[in-house]
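Note that this complex is displayed minus one protein chain, with the remaining chains in position.
As written, the chains take the letters A, B, C, D and E, and residue 1 is the first residue of each chain.
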Amino acid sequence: MDAQPLPHLTAAGQVHMVDVGAKPDTVRTATAEGWVQARPDVIARVRDGAAAKGDVLAVARVAGIQGAKRTADIIPLAHPLALTGTTVAITLEADRIRVETTVTTRGPTGVEMEALTGTVAACLTLYDMLKAHDRGMVLGPIQLLSKTGGRTGAWRREIEDPHD
Amino acid sequence: MDAQPLPHLTAAGQVHMVDVGAKPDTVRTATAEGWVQARPDVIARVRDGAAAKGDVLAVARVAGIQGAKRTADIIPLAHPLALTGTTVAITLEADRIRVETTVTTRGPTGVEMEALTGTVAACLTLYDMLKAHDRGMVLGPIQLLSKTGGRTGAWRREIEDPHD
Amino acid sequence: MDAQPLPHLTAAGQVHMVDVGAKPDTVRTATAEGWVQARPDVIARVRDGAAAKGDVLAVARVAGIQGAKRTADIIPLAHPLALTGTTVAITLEADRIRVETTVTTRGPTGVEMEALTGTVAACLTLYDMLKAHDRGMVLGPIQLLSKTGGRTGAWRREIEDPHD
Amino acid sequence: MDAQPLPHLTAAGQVHMVDVGAKPDTVRTATAEGWVQARPDVIARVRDGAAAKGDVLAVARVAGIQGAKRTADIIPLAHPLALTGTTVAITLEADRIRVETTVTTRGPTGVEMEALTGTVAACLTLYDMLKAHDRGMVLGPIQLLSKTGGRTGAWRREIEDPHD
Amino acid sequence: MDAQPLPHLTAAGQVHMVDVGAKPDTVRTATAEGWVQARPDVIARVRDGAAAKGDVLAVARVAGIQGAKRTADIIPLAHPLALTGTTVAITLEADRIRVETTVTTRGPTGVEMEALTGTVAACLTLYDMLKAHDRGMVLGPIQLLSKTGGRTGAWRREIEDPHD
Partner (left out) sequence: MDAQPLPHLTAAGQVHMVDVGAKPDTVRTATAEGWVQARPDVIARVRDGAAAKGDVLAVARVAGIQGAKRTADIIPLAHPLALTGTTVAITLEADRIRVETTVTTRGPTGVEMEALTGTVAACLTLYDMLKAHDRGMVLGPIQLLSKTGGRTGAWRREIEDPHD
């Protein structure tokens, strides 16, 4: 293992917010996904009520968008970034709900944390609305799918079914 | 399946913040856990640097405590609650990090969402500090372990190893 | 006119957050309404798209609920209050949209400002989603309809059609 | 009526934060006005106390400036923008108070919502400070007066007295 | 020196938000003071402009009140508390400005941090408004003057002139 330190640590081993002032502003995107694992009868409650479903999913989408905007508040060492766009897509499956969040910005650092934070906020909000029926729901896996832009360029997760 | 609606929906199928004004204030606790799955060499980076490890784990604990306090900001339909205590414990394993958050309050509604939100904030913060070494880390499972207090009383998850 | 001062001013004429520590906690409610005046073709866009309508109104409801929770952040002299419930109802009329927000709490001071702030946040959010079609939309009247609880007890606005 | 969708909706009719990443940063301004309708004796209380008046109006101006900065927190689909300036002017008339807010930025999207949110925050704060004397005060009309910059260029409201 | 640990640390030496759930709600107050040391000609600028002075001091008072409300956001291990009152008094002296903040609550823990945070927010705001004339201004001493309520009861600082 090489000795390369964690970038969030100074030479003295203390956390700081890394200086990105010398990095150019570039277009950056990131996409993350998250899952809420739930019993089929809980998912069915959402699916069967057309009006209710609309509201439940819209609230989770809004929570995801607001969560992405609040990333620098929630993650102590994250840089504040002026997001230029955020989309949260939610899909109902038989026994789980999928959340996918894509965030874009023009700035000196990437939006991976924003995509993950938005995803997590949407998942937590789904749990909150459904928990009266099943406190045992499980969140995860929550993971980065891809990112573009910046010095390190594009990155893409090797796709595999998280339930295999 | 019974016809009991989601409590976060009005009779008209619209979301609202449920009225808990008639519920008495009682002592309530909730404990949630979350995992960050990472390569052993990434975990080793944290473990091997004693000073760094202290800072990395302390930052994640603080993020968890602050996240728990900010739950009503992040979860649209959550009630604001004056938390009376929050503890975030973090354990390093060979290829994953475990976060356990316990929250207490005296109020008319439970702190399950606060325990989950604190856990998720700590997990996201760990990911943020380690992501330069491995963007492929996965968050989850994130789940409620137990809760006490309120009309529904105590609840405890059937324990099973999330990796089996 | 009597000489009774504004309660938000000290004897020296300086603003402060009035001390309500000696007031007992009682159940309090407040309801406010607000209107967004818009061209019929703009309202029709919302009404005609069933899926879209659901999302548009749900987003405005969430904004109203979140806005009510954030009142003490937005109104400098408002007391922080742990809201016990918030409902935002939105109705489409031919050339205007009506927002009605009801807030409840148990505390030493009333929730009039919370009901008004939630209403205003929902109206602003509707404007935001529709402004690409008509920047000329007008917000208002926005007003308290009723409140209960506290030393001054119940208050109710004399009903009159704001468009007469 | 053409079929042009609301820009805040995806092709699937779901809300998102519109991607403005391809728009250039340009100087943008927006001015909004709002009114608080009050009984003459309530307005007189503010006007007659010179020291008090200063504080009351200064608090409302600060609330307007802070409200403008917090727009992306209050309006779910609004983009975070680094405002470069905000001025809130308040005028006392016989039976109403006028608030005018001008906001400027350099960015990829306009500041109409910031001007409106600042105006509304100032109006709510005036209501809060005066409500002990008259809960019946009415907020509105609240409306955009003009905006400059961006692809759609300048826009100006046809002037008319809102009380005629 | 006895071995009594810092209460914000668990037995394992890790920070947490101390559990105050077993403490009764009692009335609590705290008063703190802070100073901004400035050149006489800078202070004179504030004093000489009557209208300006009103606004400058009102803005600082509002910042102090808002800062006190935001204490649990700024101090990681502070408990969220529903403040029942806050007063910020500001006095101009020849070469310094004095800020005194008194905060009250009914709760399970004290408001010392709220009084100090409000004081500091007002001092920073004064510095911000005056810094164009003198960046060399110095903040401090900032200190608790007294507190009442709670298990430890009343505490009062031995008075001494901070400039002696």
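Criterion: a residue touches a chain if its C-beta (ideal position, glycine included) is under 8 Å from a C-beta of that chain, and two chains touch if they have at least 3 such contacts.
None of these values were measured; they are calculated from a predicted model.
Seen in the complete assembly, the chain not on display touches A, B, D, E.
Among the residues A:R39, A:K53 or A:H79, only A:H79 touches the chain that is left out of the figure. Across B:P5, B:G54 or B:G136, the single residue that touches the chain missing here is B:G54. Looking at chain E, the residues touching the absent chain are 1, 4-9, 12-15, 34-35, 37, 41, 44-46, 49, 51-52, 55-56, 59, 62-63, 66-67, 70, 73-78, 112-113, 116-117, 120-121, 124-125, 127-133, 135-144, 147, 155, 157.
Although one chain is not displayed, chain B still touches it through residues 51, 54-55, 58-59, 61-63, 66.
Touching residues on chain A toward the chain that is not drawn are 10, 14-21, 72-73, 76-77, 79-82, 107-108.
Criterion: only the chains that are shown with their structure count from here on.
Between the interfaces B-C and A-C, more contacting C-beta pairs are found at B-C.
Chain E has its Cα centroid 32 Å from the Cα centroid of chain B.
Annotation for chain B: residues touching 2 or more other chains are 14-15, 62, 66, 70, 73, 76-77, 82.
Taken as a graph of touching chains, this assembly fits none of the simple shapes: it is neither a line, a ring, a star nor a complete graph.
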